[in-house]
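One protein chain omitted, others in place.
Going in written order, the chains are labelled A and B, and every chain counts its residues from 1.
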Amino acid sequence: MSEKPFFIGYAAVPTALRFVMGLVSALLIGGAAVLGYAIGHAQDDPGDGAFRFDYGRQTVTGVIELTPLPVMHVIEGSEQIAAGDTLMLSGAGKNGALPRAAALDGQMAQASGVLLQRGEIDMLQLRGGRNGLQAAAGDGTTPAPVDLGHWKLAGEICDGKCLAGAMRPGRGISHRACANLCIQGGIPPVFVSTQPVEGEEFLMITGPGFSPLPEAIYDAVALYISAEGQLSRHGDLLVWALEPDTIEVLP
Amino acid sequence: MTGAEIIVEAARIWLWIGAGVAVLFLGFGMAMVDEDADGAFAFRPLLVPGILLIWPLVLWRWGRLAMGSDDWAWRYGPPRAIHMAMAVGLSLAILAFLLGGALVKQSWPADSAPQQLSAPEVSE
Partner (left out) sequence: MSVKYTPVQWNRVKYCYDALLVAGTILFLAVFLPLPPEALGHTRPVDPQITNARAFGACAFVMLSIILMIGPLARLDDRVLPLLYNRRHFGVLTCLVALTHAYFVLNWYFAFSPTDKWAASLSANTSYGQALGFPFETLGIFALLCLLVLAATSHDFWLKFLGAPLWKGLHMLIYPAYAAVVGHIALGALQSQEVTTFAWITAFLSLGVAGLHLAAALQARMSPDPQAHAVPDPAWREVCDVTDLREGFAQIAQLPDGKRVAVFLHEGQISAISNACAHQNGPLGEGRIVNCLVTCPWHGFQYDVRNGQSPAPFTEKIPTYRVRLKGSRVQVDPVANPPGTPVPPVPLSKAARV
């Protein structure tokens, strides 16, 4: 039997083991660099949604409509928001704007905050308190919703804020818990349709008959699903009254 | 209180009790049960996280060692035989997670076109 080298941590390392230890060290260091690069490089595109801090604060006036979550039909726009746009509204963080907007349904209001944008989807994150949303003078009426019929759509339920750029990426299963928290907090949920519907890829969603979204929906958030519901146009925003019992999880 | 809040509160209480046990044990308990710890202080802060987490085990061992009821023989019986069960269990769990994860993984149904099931109600 040949004498095998014997390693004792506090004693000198046997010469025969030095080569093995050097090789293992090089493998570990090389492996760290290769794996760090490979995994870091394999990240999906998080989309182009973003907080538009570069636009500065936007202050607009328009009519509030509760769908039941609040949107604003802009009448007096700003530099970046045109009159006629329909904005989803949110508070700071994962807080919705409903508590402040509830008393303003159908009334003129002034909204101020920072815009979130992703493709055709716009959301205004309001400043705190009355600085963010307050009743305003002027005449304005909620544009009459246009019924677009009953639709079956495929896609994903997201929270409108993270999807619009509050987080990048702001969708997918990794983000699912965050999306649920946002929706629970009153952030408008949004459906990302696989293909444009009436020209729109993103639709705001509500429960059946424009009721608040039921809790059953949380099990389907961030999954690829198909579902049915009544579609209508509110200003330039599509609102889909999703029927939870028609949800099918797609393969 | 929701279930999650109860769990968080229970964890907080658990850690506070652990902090109490840590003060007692590091203060005067450990020198009683381990002569190597007597007069050695620099390493004691390192033990705090462990006591916070597993304080019931600490109390149990402290009691046994302090009462001298610890049997020496069991200290020399490493649980080697269980490795096969651990290896098989670990392998099955890894396979189940990898295969299960791959099986349920969805692909974006890009081909699925919106379908209008019924036309809008025309209000004349």
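As a convention for this text, contacts are C-beta pairs under 8 Å (C-beta built on N, C-alpha and C of every residue); 3 or more make two chains touch, one makes a residue touch a chain.
This structure is a prediction, so every number in the text was calculated from the model and none was measured.
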| item | value |
| --- | --- |
| Chains still shown that are in contact with the chain withheld from the display | A, B |
| Full-complex contact with the absent chain, from A:80, A:95 or A:142 | A:95 |
| Full-complex contact with the absent chain, from A:149, A:169 or A:244 | A:169 |
| Residue ranges of subunit B at the interface with the undisplayed chain | 2-5, 7-8, 11, 30, 33-40, 42-43, 46-47, 49-50, 52-54, 57-58, 61, 65, 70, 72-84, 86-91, 93-95, 97-98, 100-102, 104-106 |
| Contacts of subunit A with the absent chain, listed as residue ranges | 1, 4-11, 13, 17, 20-21, 24-25, 28-29, 31-33, 35-50, 92-95, 167-169, 171-178, 180-182, 184-185, 218-223, 249 |
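Following the convention adopted for this analysis, only the chains that are shown with their structure count from here on.
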| item | value |
| --- | --- |
| Distance from subunit B to subunit A - Cα centre to Cα centre, in angstrom | 32 |
| Subunit B to subunit A touching residues, read off their complex | 106-121 |
| Residues of subunit A that touch subunit B when the two form their complex | 146-155, 193-197, 223-224, 226, 228, 249-251 |
